[in-house]
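The complex is shown incomplete by one protein chain, all other protein chains being positioned as in the whole.
Coming up: chain A.
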Amino acid sequence: MIRVRDLRVRYREGGRPVDAVRGVSFDVAPGECFGLVGESGSGKSTVLRALVGLASDWSGTMSVEGEPLGKSRSPRFHRRVQMVFQDPYGSLHPRHTVDQALSEPLLVHGLGRERDRRVVQGLADVGLEESFRFRYPHQLSGGQRQRVAIARALMLDPVLLLLDEPTSALDVSVQAEILNLLHRLRRERGLTLLLVGHNLAVVAHMARRLAVMQAGEIVETLTTAQLRAGTPTHPYTRCLLDAARISRRRG
C-alpha cells in the first residue's frame, strides 16, 4: 500500500535549513495498521505531511498503491488518502456546521448530488446521531469533534487513513472510544492505517508493526509481538517502553 525509500525532508527555520527527516524507509501492507512512534521533533509528523503532499522540499521515493508520488498529488490520490489531525478543534472550521464540514469533500470532488444521504451515513458510521448534523464544533465535546473529523476523512471512501496523534488531545475514556472506533472502521472497510503518535501504549495497541523514530531517523522497526516479548534492541525503544509501563511495575 505504502512504500517509502530513503525519504529526506528539509524545511527552513529562520533562514537555516533543518533536516527533519533523514533517510526513512518503510512499507505498509494493504489493510495493515502501521505505527510511527517518536517524541516531538523526531520527524514522525513530517513523514505524514510529505506523503500527503504538504512538504515541498523532499527527496527519495514514495509510492501509494503502486503509484509513485511526484511533486503534486492527483485528485484521485486525495480521494484514496485522507488525513486526521491531532486537534479536531483546530482542524474543523469554527464557523462551519458539521454538515458543511462533511459536505465539503463531496463538493470538491463533484459528488454533491448524493450529499444528504452520504452526510447522514457518514455520521452514523462514526456513531453520531443525525441530530449532530447542524451543530457547530464548539457545540461538540472533544470526542464528538474527533468523530466528526474522522467522518470527514471517510466521506470519500478512502483506502488509506493517515492519523496524526488522533487521540492525544482527548481524555483517557474518550481515547478508548476513538481507538475502538478506528479499530472497527479498519476491520469493516479494510482500511490501511498509518498512525503517528508519541504514546507507545496507544500505537502498540492499534498497530501490528511499528517504527520508532528519533531525530529524523527510524532507529528500530519491530512487531508489537516483539515489543511484548521484550526484545526491542535499541536503547531508545526500551526507554519509551519503560516510560509506558512505569506504573505497572511500581504499582
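Keep in mind that, in the parts below, a contact is a pair of C-beta atoms (placed from the backbone, for glycine too) under 8 Å apart; a residue touches a chain by one contact, two chains touch by 3 or more; residues count from 1.
Keep in mind that, in the parts below, contacts and distances are computed from a predicted model.
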item	value
Listed names "Cytochrome C oxidase assembly protein", "Molybdopterin synthase sulfur carrier subunit", "ABC transporter ATP-binding protein" or "Sec-dependent nitrous-oxide reductase", matching UniProt entry of the absent chain	"ABC transporter ATP-binding protein"
Touching residue (missing chain; options A:Glu32, A:Glu65, A:Asp99 or A:Glu177)	A:Glu177
For chain A, residues in touch with the removed chain	39-40, 142, 171-173, 175-177, 179-180, 183-184, 198-202, 204-206, 208, 224, 227-228, 239-241, 243-251
